[in-house]
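Below is one structure; the comments refer to it alone.
With one protein chain withheld, the remaining protein chains of the complex are depicted in position.
Let's turn to chain A:
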Amino acid sequence: MIAGLAPSLSRYGRGLVPLLWGAGLVGLLTWLPRAEAWFRWLAPEAREVIYPRDDFAVLLLNHLALVGVASGLAILLGVGAALAVTRPWGRDFLPLASQLAAMGQTFPPVAVLALAVPSLGFGALPTVVALVLYGLLPILRNGLAGIEGIDPAVREAARGMGMSPGQILWRLELPLAAPVMLAGIRTSVTVGIATAAIGSTIGAKTLGDPIIAGIVNGNSAYILQGALLIGVLALTLDSLFEAVTPRRG
């Protein structure tokens, strides 16, 4: 009994961590509006200490929706592109895709956002576009690494045994590339949570709103409230990925 406890604890432990962070997030949402006393010292002169313009829950849901839509699109496009350029008919585009994926990492997210505004205006749309563009690259890069990292002999054997291209994709390539791909998606989503906050500078409603307002009004309490929520949200999602990443052995 005792001996069986440790592994079962660690198994449940993996699912428990995101639950704990999620509970922390909910707790934070209910506590913040009542926490004026705690934040007063950060902004002793300010008229308001708790960010007043929107309910934090609304900002959080908006933030999540932006990241959710953007990540969903980025996953579709990134995984799709990684698969496409590793098929025989798409091989010609593999070098281009690899270069793009490598280049994208050196590009700061603010720059992407700044570039999106002139063409798409202000609001949620350019934010989503910027998030998709920026989030696409880690997914594409890891997707390529995952598929290219498969031992060519395994693929050769699969072909030699008479597996169809579809069977090779679903039974071999995707399961073998999944851990690396998931790591890319995890990076992309986590970075997306942080990057979405910058969307507030161009008029998207996100958890960045209190931060921007705090910077503009010199109110450190607002900044801390936004930062706390974004941080805990990022940790919640990251631990969720940790929990669902398959482990072999």
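Methods note: a contact is a pair of C-beta atoms (placed from the backbone, for glycine too) under 8 Å apart; a residue touches a chain by one contact, two chains touch by 3 or more; residues count from 1.
By definition in this document, contacts and distances are computed from a predicted model.
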Fill in: Chain excluded from display, named as in UniProt, from "Protocatechuate 3,4-dioxygenase, alpha subunit", "Quaternary amine transport ATP-binding protein", "Helix-turn-helix conjugative transposon-like domain-containing protein" or "Membrane protein"
"Quaternary amine transport ATP-binding protein"
Worksheet, complete the sentence: Across A:163, A:215 or A:243, the one contacting the chain not displayed is A:163
Discussion item. One chain is left out of this view; which of A:176, A:191 or A:237 touches it in the full complex?
Written reply: A:176
Worksheet item: Since one chain has been left out of the picture, which residues of chain A touch it in the full complex?
Response: 151, 153-164, 167, 172, 175-176, 248
